[in-house]
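Pasting a structure here, questions to come.
The complex appears here without one of its protein chains, the remainder shown in place.
Chain IDs A, B and C follow the sequence of writing; residue 1 opens each chain.
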Amino acid sequence: MRILGFNGSPRKYGNTAKLLYLALKAAEEEGAETKVFHLYDYRIEPCLGCLSDEQLACRYPCVIEDDMKQLYDEILEADGFIIATPIYWYAPSGVTKNFIDRLTAFENMIFIEGRSLLEGKVAGLIAVGNDVGAIQLLSTLGTTLNTMGMLLPPWSVAYYSKKGEVLENEQAVLDALNVGRALALAVKEEHIASWYSTKYKERLDDLKRDVFTYAEEMKRKQFSERWKAISRLLEER
Amino acid sequence: MRILGFNGSPRKYGNTAKLLYLALKAAEEEGAETKVFHLYDYRIEPCLGCLSDEQLACRYPCVIEDDMKQLYDEILEADGFIIATPIYWYAPSGVTKNFIDRLTAFENMIFIEGRSLLEGKVAGLIAVGNDVGAIQLLSTLGTTLNTMGMLLPPWSVAYYSKKGEVLENEQAVLDALNVGRALALAVKEEHIASWYSTKYKERLDDLKRDVFTYAEEMKRKQFSERWKAISRLLEER
Amino acid sequence: MRILGFNGSPRKYGNTAKLLYLALKAAEEEGAETKVFHLYDYRIEPCLGCLSDEQLACRYPCVIEDDMKQLYDEILEADGFIIATPIYWYAPSGVTKNFIDRLTAFENMIFIEGRSLLEGKVAGLIAVGNDVGAIQLLSTLGTTLNTMGMLLPPWSVAYYSKKGEVLENEQAVLDALNVGRALALAVKEEHIASWYSTKYKERLDDLKRDVFTYAEEMKRKQFSERWKAISRLLEER
Partner (left out) sequence: MRILGFNGSPRKYGNTAKLLYLALKAAEEEGAETKVFHLYDYRIEPCLGCLSDEQLACRYPCVIEDDMKQLYDEILEADGFIIATPIYWYAPSGVTKNFIDRLTAFENMIFIEGRSLLEGKVAGLIAVGNDVGAIQLLSTLGTTLNTMGMLLPPWSVAYYSKKGEVLENEQAVLDALNVGRALALAVKEEHIASWYSTKYKERLDDLKRDVFTYAEEMKRKQFSERWKAISRLLEER
């Protein structure tokens, strides 16, 4: 079991980094190997948006030759990862965003090989900043990773939004530890070969017809009454 | 295995409902019992915000006597649920929002019994509306359920943002089916008794000291150089 | 000049209400008449989603007969309003959400009369809650009101995310006062008859052709080089 940590803060000693170290520690205690990467130490060029010119041009490996090559390899061999980022304007740091944009090369494999290369991996998130933007960041980023095919276990996010030493804040410390633990637990218990299935395709007409018929029944029951009420109210005006 | 569906649309025959029916169908095929609830059929009073007066006043069962009582019971006995809602101004319908607000009585049990009553249950989301607000809705709601203690499996969200019959849109149909399937798979494979652990508490000082020491080392290595650079640049002005 | 305040909290004496009172006070000092409405005191039924059945069925006055009738009238005669809401799960309270959903009857007049009845009115927002969800709430709600046609002046949002008496927090108090002031200033200086113009329609072909031609020039300059680079990199694999 292998869980990575990506630090999107320019500081390796700040609150963001500290919570990440804690999370990885807890993952280790559950049996995971871990490794931390400070994104500011890597040359990560911005996404070129190739898929806007041609959907199939975006694929793994990405056409850009830079340090993402190493990070791509690490992610492919891992069971999941934690992204820890400072909150810059209610969103990840620009460096973290470039990293995320470049993960598209994994996700877009859906259109090449029928499967996101991130599918089924587990994700955790840590956000730190002296403001109230944590949830805006966590919700955008959580949905991003979830729609790339990743699993978000319970308690997979931690945040800290005050000034001062985060290690003094028991809640934040416990939350960060549980991010690492939850990821490891989810990996241990989780052996689902493929999460997204197209097996329904061969029966799609049947499935659609069944639902259409059922919805028509519902419409018969509800619509005339509903529309009558709306129409009557409109006419009364 | 039991998976519920909550329809937050006033229409039982519209696109929101149809995608929900599909998702529940796929869950059934994986062995789940399912049940659909049309929230507009229930009297769900708005949250009174008791915890703003007194944190421990908010608990299950909620002080309000209305149809949530029945929904609370159903949720407690289920392994997870799907919320399907129309997109009203980039957010769930008001009826759906009242339902969500009332789930606080489950989540706030953290402060009463040390555990959210939703912990470890699985969640799926469906959003339908003729606009571009789906992700705003899904991210807010996904983070809400995740921070209530629920697990979001891969491909646990589906959406449709066009006009016209959703059953004509293969991607939306497949996505909805996979929401139901993913939830069922996640329940089947998942037997983790407790996701959030406070076992770290007894070793908290050690854990904090270790990380503090490590971060201090990082600071020694990085800070003086970093600050020297920043200071020099500031002085040059 | 008339500026309204809508309190979406069940408590008329809590931090949400206090910041709203302050904002209205500052608006009064700039010459505005103000009035506060506690939404929990009004019967505001949920939106019926008529426009999903028929786009033109949603219009002012709304078909539902309830206390929104009075609030609609007040809003029509006002130059703007402030919505103050507690933060329930990173979003407005369900009661506030029902109020917002019902504003669709104003906005959808675009399709009936070519103009949102909220166009050009000014909006301010106040969010209070002991968590980090303020920005998620403010961003969703700000975008909602802005895309309904309202103007958001600088410093038109205030929030408070700590426990305890908000009046002890100078920043929150000053911010709330400035929400009211900013709205009043924006109304005083602002006399634009119509914000959204369709005057471009008669020259649309010219405008589109000009931009198309310009973009083609840019494509000629950038695309071949860009695509050559992408293709070369792809081939090297």
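The working rule: a contact is a pair of C-beta atoms (placed from the backbone, for glycine too) under 8 Å apart; a residue touches a chain by one contact, two chains touch by 3 or more.
From a predicted model like this one, the values you see are computed outputs, not experimental measurements.
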Can you tell me which of A:18, A:38, A:59 or A:97 touches the chain that was removed from the display?
A:97
Which of A:6, A:37, A:72 or A:88 sits in contact with the chain that's absent?
A:88
Touching the missing chain, which residues of chain A?
9-11, 14, 40, 46-49, 52-53, 86, 88-95, 97-101, 104, 136, 140, 143-144
Touching the absent chain: which residues on chain C qualify?
10-14, 17-18, 21-22, 25-26, 119-120, 135, 138-140, 142-143, 146-147, 149-157, 167, 170, 173-174, 177-178, 181-182, 185-186, 189-192, 195-198, 200-201, 204, 207-208, 210-212, 214-216, 218-219, 221-223, 226
Interface with the undisplayed chain - residues on chain B:
48, 50, 53, 57, 61, 63-65, 90, 131-136, 139, 159, 161, 223, 226-227, 229-230, 233-234, 237
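As a convention for this text, only the chains that are shown with their structure count from here on.
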From chain C, the most remote chain by mean C-alpha position
A
Could you work out how far the Cα centre of chain A sits from that of chain C, in whole Å?
28
Expressed in whole Å, how far the mean CA point of chain A lies from that of chain B is 14
Indicate the whole-number Å distance between the mean C-alpha point of chain B and the mean C-alpha point of chain C.
25
Chain A residues counted as touching two or more neighbouring chains:
135, 139, 223, 226
